[in-house]
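Here the complex is missing one protein chain, while the rest keep their positions.
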Amino acid sequence: MRYVFEHLGVAVFAITGALAAKNKRVDLFGVVVLALVTALGGGTLRDLILGTRPFWTVDVSFALGATAAAAVTFFAARFWEMPSTSLLIADACGLALFTMTGTERALAFSASNTVAVVLGVMTGVAGGMIRDVLTGEIPLVFRAGIYLYATAALCGAAVFVLVGPRMSPLVGQSIAVAVTLSLRLAAIRWRLRLPEFQARQKLPE
Amino acid sequence: MRYVFEHLGVAVFAITGALAAKNKRVDLFGVVVLALVTALGGGTLRDLILGTRPFWTVDVSFALGATAAAAVTFFAARFWEMPSTSLLIADACGLALFTMTGTERALAFSASNTVAVVLGVMTGVAGGMIRDVLTGEIPLVFRAGIYLYATAALCGAAVFVLVGPRMSPLVGQSIAVAVTLSLRLAAIRWRLRLPEFQARQKLPE
Partner (left out) sequence: MRYVFEHLGVAVFAITGALAAKNKRVDLFGVVVLALVTALGGGTLRDLILGTRPFWTVDVSFALGATAAAAVTFFAARFWEMPSTSLLIADACGLALFTMTGTERALAFSASNTVAVVLGVMTGVAGGMIRDVLTGEIPLVFRAGIYLYATAALCGAAVFVLVGPRMSPLVGQSIAVAVTLSLRLAAIRWRLRLPEFQARQKLPE
């Protein structure tokens, strides 16, 4: 089941990578490269830190799936109008799926709970970060008016660490994905947010 | 022979790293750091993913060669006028050399053909990507009007996977390098390109 979630996350992040090329005049194969980096980046970092071979070098289907998702997006964007929030929503799905798979894989390598949460958040956040840096944007996770991005990932990872080991895998995984996704989507819809960084300013005299 | 190609690629990418410092007011040692990151970044990522020690930690001569190439460029740029395309052409050589060495090394670690092609393109593209991100540019591979960048790397890697194992190493390697380099140079010269990402726009009424 984790395998299905991982494939879904790769495909969804590949789509966000392709959509990020909008208005940037990137050619077909540049879109595929951007999609691959976005889709495989977070998991690659996670696997290197855990000390295993990155998941896509072991199972070729991930790279092929990401390429296909990017190509379909590339051509579909010519015929369908994508609403401007489609990137945000696809990104929320990828965040939820990758945070869970990252946390689960860290636990499977017997990482402590704290490390598993950090690695889970990192897996969810890293691919999108790389995508945004490469296209010259400030990453979503740090951007003004972005509501509960990393916080949603943290809650999903924490729930999985607490609840996952006591339940059947499918139930625990689904709950963790649902927590992150619903928090993030609710935050986009109702503009929930945490307090921002504020520096004390000198008062004008 | 792969050893010579690898050294050439490192030196050429170090030169592009040093040239990228133009108009950015970077000091001598900052130029060396930028050159080292550009020249060693792609291969480091490749070796980490393959699970070996990065090539430059095993053989010191790569770091020394890159430093020397950067220093020579730093001083030469004061006396010779560099044509504005010199960075593009040096980058094309580095791309061709690193794509081939990346593909070959992946095959030597018994990666599947698909993974070897992905790793080859990644090795060729990553160093320049890091260079561009660090100097605040959109990476060449995603930039408007950049013709057949990743596509040239893909063709070189694919040719090497198909042809390389059936020939003497030197011939196979030279063919792969020639394919990428000539495609990329032809694309720069005659402005060849693939279709771009186009989003469907609402028609004005």
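Chains here go by letter, A and B, matching the order in which they are written, and residues are numbered from 1 within each.
In the analysis below, contacts are C-beta pairs under 8 Å (C-beta built on N, C-alpha and C of every residue); 3 or more make two chains touch, one makes a residue touch a chain.
Nothing here was measured: the structure is a model prediction, and the numbers come from that model.
Trainee: Which one touches the absent chain: B:T16, B:T44, B:T101 or B:T151?
Mentor: Per the contact definition at the top, the residue touching the missing chain is B:T44.
Trainee: So that we can see where the missing chain sits, which residues of chain A does it touch?
Mentor: Interface with the chain not displayed, on the chain A side: 48-51, 111-112, 114-115, 118-119, 121, 125, 129, 133, 138-139, 141-151, 154, 193-202.
Trainee: What is the set of chain B residues that contact the non-displayed chain in the whole complex?
Mentor: On the side of chain B, residues 18, 21-34, 36, 44, 48, 53-54, 56-57, 60, 63-64, 74, 77-82, 133-136 touch the unshown chain.
Here, only the chains that are shown with their structure count from here on.
Trainee: Please compute the C-alpha centroid of chain A, do the same for chain B, then give the distance between them in whole Å.
Mentor: So the centre of chain A lies 28 Å away from the centre of chain B.
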